[in-house]
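Shown here is a partial selection of chains from the complex, left in place.
The first chain written gets the first letter, and so on, giving A and B; residue counts start at 1 in each chain.
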Amino acid sequence: MEKALLVFQTDFTYKEGAVAAMYGVVKSVDRQLEIIDATHEIPQYDTWSASYRLHQYMRFWPKGTVFVSVVDPGVGTARRACVALSNDGYYIVTPDNGTLTHIKNGVGIKEVRVIDETVNRLVRDDNKHVSIFHGRDLFGYCAARLASGIISFEEVGKTYPIEEIIEHPIIKPQTISNGIEGIFEINDPNFGNLWTNIPLDLFEKAGFHHGDRIRTVIFFKDKKIFDEVIPYFSSFGMAENHQVMIYNNELNHIALAETVGNLCQNYGLGYGADYKVRFTN
Amino acid sequence: MEKALLVFQTDFTYKEGAVAAMYGVVKSVDRQLEIIDATHEIPQYDTWSASYRLHQYMRFWPKGTVFVSVVDPGVGTARRACVALSNDGYYIVTPDNGTLTHIKNGVGIKEVRVIDETVNRLVRDDNKHVSIFHGRDLFGYCAARLASGIISFEEVGKTYPIEEIIEHPIIKPQTISNGIEGIFEINDPNFGNLWTNIPLDLFEKAGFHHGDRIRTVIFFKDKKIFDEVIPYFSSFGMAENHQVMIYNNELNHIALAETVGNLCQNYGLGYGADYKVRFTN
């Protein structure tokens, strides 16, 4: 049987040897396992971003892929270490700390199991007193055993109720009389674009179409910080350089960009519940 | 038949989930494909650097390797999406936007084809309105199909004349009465070294040899900004720390370094047509 792919995301970065130690454990479990980096640059301790990134890329992978997410500010506390099986057939090995928010609220979770540390934790002479590196000793090790078929999903550990999975609050967009409003729920930290929580279909139902020029008002903690009429384009190449524009992002959500520029930096904008955006006719 | 290697370079960085989504598509086309990162840290929108980096490393790979370059400021415009076959037997999947400059002018391009989006673009329920992520939906997907043998090079799409490939201007070095002059055409952004457009053989024909001390004058927009007599060494270890020196770089071009230092930062230097360098006896 073909072994499952292992895809990792963490907030470890590659600045030191943590990723290499974790991957060494995986390869020591099973030399044949294929390891792929999703990213090791999740913002530190940011379980919201960890959750969003899984939502962003998970669906594009072959069914059965095992995703490992280690953004774990609560390592060493009572937070559960778990493996979730999504309704669309992926495994996610992660601390249960909000990282499953988008998967649970999106495609949904079919079953979740707490990792049984008595069998699925690496114990060696040189790590038995170590409580701070679950990426290496617990999540990576357990995921490798699952992906290689050494253990079945059932052998991860006992199930627990899906309702008990820890979630971050998700804010929904609202249709208003002459438009729609939502929040920036995440950014593209490389290009500086901001992604709203407004899906394309709702935006179109609110009466907006490609080519429209749309009044866009942004509030930070209810204070207006941006108020301009900007175009809604299908792609960046249609705008002039440094023009602020609206577009449909890769996940079919409405987003804002400064073309060939960095909107977040140049306009002092960010994401989260405090950043509201309103589009009106 | 052995499948071709897939080597990727982009300006996406690993700060978010774009690379992971693109690689998921590749693995969903064919689980057996081997993906290798060339780099995801090309400077944003910098198709000159994208072109130079291909030139820097492509030749060292096995023949038949498929390179994917996604530095694409013009996504969504009329710029072509293409696959080029180089004279030395490599495939390059890229927007035709200057990224092929060095390969075209160096080893040369044998044939170029526009990607037929009616067959070689990924269409799913959740991406059919997405126009902004050609890395995932077009370049990565088409490259995976080519590397796995699902499509032949002919099935990428129709050929177009090689002369139509978009090029950046390439500036040639000039031999002068008592030396040679050129430009800095790229840097090593990690160590801060500057690479000229002067090949080793021309430099030697101009009368320079290892061990020489050479007057080196640098101009920015015709204003002299550096004028020193510096040594020409075969390697960094021969210089004192922080000594500015001339060397023959990994591509057999003449280059400048501050040993165990950062020449670009510490001397305020950069690259491009505005940075001229003159070596004289």
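In this section, contacts are C-beta pairs under 8 Å (C-beta built on N, C-alpha and C of every residue); 3 or more make two chains touch, one makes a residue touch a chain.
Given the structure is predicted, the values throughout are model-derived calculations rather than measurements.
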Per this structure file, total copies of the shared sequence (2 shown): 3
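The definition used in the following text is that only the chains that are shown with their structure count from here on.
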Whole-Å gap between the CA centroids of chain A and chain B: 31
Footprint of chain B on chain A - complex, ascending: 2, 5, 7, 9, 36-41, 52-54, 56-62, 65, 188-191, 200, 233-238, 247-252, 260
Residue numbers on chain B that touch chain A, as the complex places them: 11-25, 27-28, 31, 35, 44-45, 73-77, 79, 126-127, 129-133, 136
